[in-house]
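There's a structure below that I have some questions on.
Only one protein chain is missing; all other protein chains are in place.
To keep things simple, chains are lettered A and B as they appear, and every chain counts its residues starting from 1.
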Amino acid sequence: MRLDGLKKALLRIKMTITTKRLVNFTIIVVILVIWYVISMVVEPIFIPSPVDVFVRTYTVYNEILVSSILYSLMRVFLGFLIGSLVGFVLGIVISWNKILEWLFDPLIEIVRPIPVIALIPLFILWFGLGEIGKVLLIAFGCFVRQVVTTREAIKNVPTVYLKAAQTLGATQRVQLFRTIILPSITPEMIGGLRVTVAAAFGYCAAAEFLGAQSGIGYIIIIARRYLYTFAVIFGIIIFGLLAWGADGIVRYIDRRINVWTERENR
Amino acid sequence: MINLKRFKHIMSLRQILGFSSIISAVLLWYIVSMFVSPLFVPSPKEVFFGSYDLYKEILMTSILYTFFRVVTGFLIGSALGILVGVAMSWNRFIQWILDPIIELIRPIPVIALIPLFILWIGLGETSRIIIIVFASFVVLVINTREAIKNVPGVYINAARTLGASTKARIFRTVIIPAITPEIIVGIRIAAAASFDLAAAAEFIGAQRGLGYIIISAKRFLYTNGIVFGIFLFTLLAWFANIIIRYFDKHVNIWTERGKD
Partner (left out) sequence: MSRNPGTELGTKIVIRDVDLVYQGRNSEYGDVIALKDINFSVYENEIVTVVGPSGCGKTTLLFLVAGLLKPTRGEILVDEEKVTGPSSQRVVVFQEDAVFAWLTVTGNLEYGLKLKGVSSSKRKEIVSHYIKLVGLEGFESAYPKELSGGMKKRVDIARCYAINPNVLLMDEPFGSLDVITKERMQMELLRIWRTERKTVCFVTHDIEEALFISQRIVILSNRPGKVKRIVKVPFKEDRDLSLKTSDKFQDLRKELWYEISEEVIS
């Protein structure tokens, strides 16, 4: 922000290209090194060494490791898919006309603040420790978010688009929905999807902590009981990687579908 | 469109529809509860009156405990988050160091960290509050950074040409006020997350609080208690939202709300 800021600005421009990747990579290496050093000084219960986290976890849990990851992934994927789809459809229904909006809005506003995690014991009571309960919980969480996001996105469509479409011949509501509203809300929807995906992993973790016999959360919880901090950290890293990967997929879809949006800083 | 001009004085169509949908939902609940075993769907009456009877001594304390955890954690975490966010925009070096760390932590679902925190700090109050502090912190740091990035450059230039010469002055008089609407959004998100985390933390090992009510009710298969606890949690979250909205209106009198 000052005169030598010019120099720093040039540096930043350079950094925003592939150099950023290199910097990120070096930072990760640096962190790993620091981690290793610290772990030698501190109790393994608090800071296990990176080697432990990866190698020992594998040795202790290697039969169930891959299947756990798959279980968690499946739950998140199914729950997210079901919840988002239903939420999307309902979001459209509420925005269809004023009567439907006035009818369902209060219900949505009541359901919205419910902390989804607080529902877990109820779902366990209803569905037991099986898959359905967990998938439904994740689906519910995604559903509520998606309805709200869809409703907001539809509300934010510039009115001039709708007016223009009407004067171009789109006089029926269905036409307006199909040709104007759906295409124009895609950027906002994808943004909302990223948040929902991240939340879905959170719900999955909590559900697995509280009532599961499989999955990464299950490994974490069991490991905690044995004070296997290394496995706990491993599970956390896996969750992080999966969430990051899922986010990357959504961002990729975003770039492909939304060719027409004006990008600002992405 | 039906024109019930006569009723406009009593209730608008909007309110009528709104109330009727809520009432029908409750009625539906009632009807279902008559056909299904009370283990799965207890009647609304049982849930509220039965649970109140059972829990009335610890009700106030439980609510206060949970609320206290959420509020403390959330306030500390948010304040820290905003401070660090501002610090990162202020000083390039701080940003350079913290940026990658935050990017690394960002994708991790904070709930997954609960067992780790329990391992590190134990099952006491502190670990529960620390988790909420951490989550609010992460949300608000990212939020503050984005908000500051999005301050229109023209504002800063205008301020400089009007005489704001030091960075401190620009921050204090332009940037901080300009980002308040976006910060409030971040605060909303952090508050919602805090309730989620409080529930999770209380489920895993608390002796007091709403989460404890829910979990012990589950142990005894007392569904009434479970639903009652969920209801109270939701009430708290809704109440917190009202408070935030109140602040929002007061602090952000100047923002233009987009129509339609």
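Throughout what follows, a contact is a pair of C-beta atoms (placed from the backbone, for glycine too) under 8 Å apart; a residue touches a chain by one contact, two chains touch by 3 or more.
What you are looking at is a predicted structure, and each value in this text was computed from that prediction instead of being measured.
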**Request:** List the displayed chains that the omitted chain touches in the full complex.
**Result:** A
**Given A:I47, A:V144, A:I180 or A:A207, the one touching the chain that is not displayed** = A:I180
**Request:** Consider the whole complex, including the chain that is not shown, and state which of A:A170, A:I222 or A:I237 touches that chain.
**Result:** A:A170
**Message:** I need the residue numbers on subunit A that touch the omitted chain, in ascending order.
**Reply:** 158, 160-161, 163-171, 175, 179-180, 183-184, 186, 259-262
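Methods note: only the chains that are shown with their structure count from here on.
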**Prompt:** How far is the middle of subunit A from the middle of subunit B, if each middle is the mean of its Cα atoms, in Å?
**Reply:** 18
**Prompt:** Quick one: in the complex, what on subunit B touches subunit A?
**Reply:** 1, 13-14, 17-22, 25, 39-40, 92, 100-101, 103-104, 107-116, 118-120, 149, 167, 192, 195-200, 203-204, 210-211, 214-215, 217-218, 221, 223, 226-227, 229-230, 233-234, 237-238, 241, 258, 260
**Message:** For the complex, give me every residue of subunit A touching subunit B.
**Reply:** 1, 8, 23-24, 27-28, 31, 45-46, 98-99, 102-107, 110, 113-122, 124-126, 155-156, 159, 198-199, 201-206, 209-210, 217, 220-221, 223-224, 227, 229, 232-233, 235-237, 239-241, 243-244, 247, 265
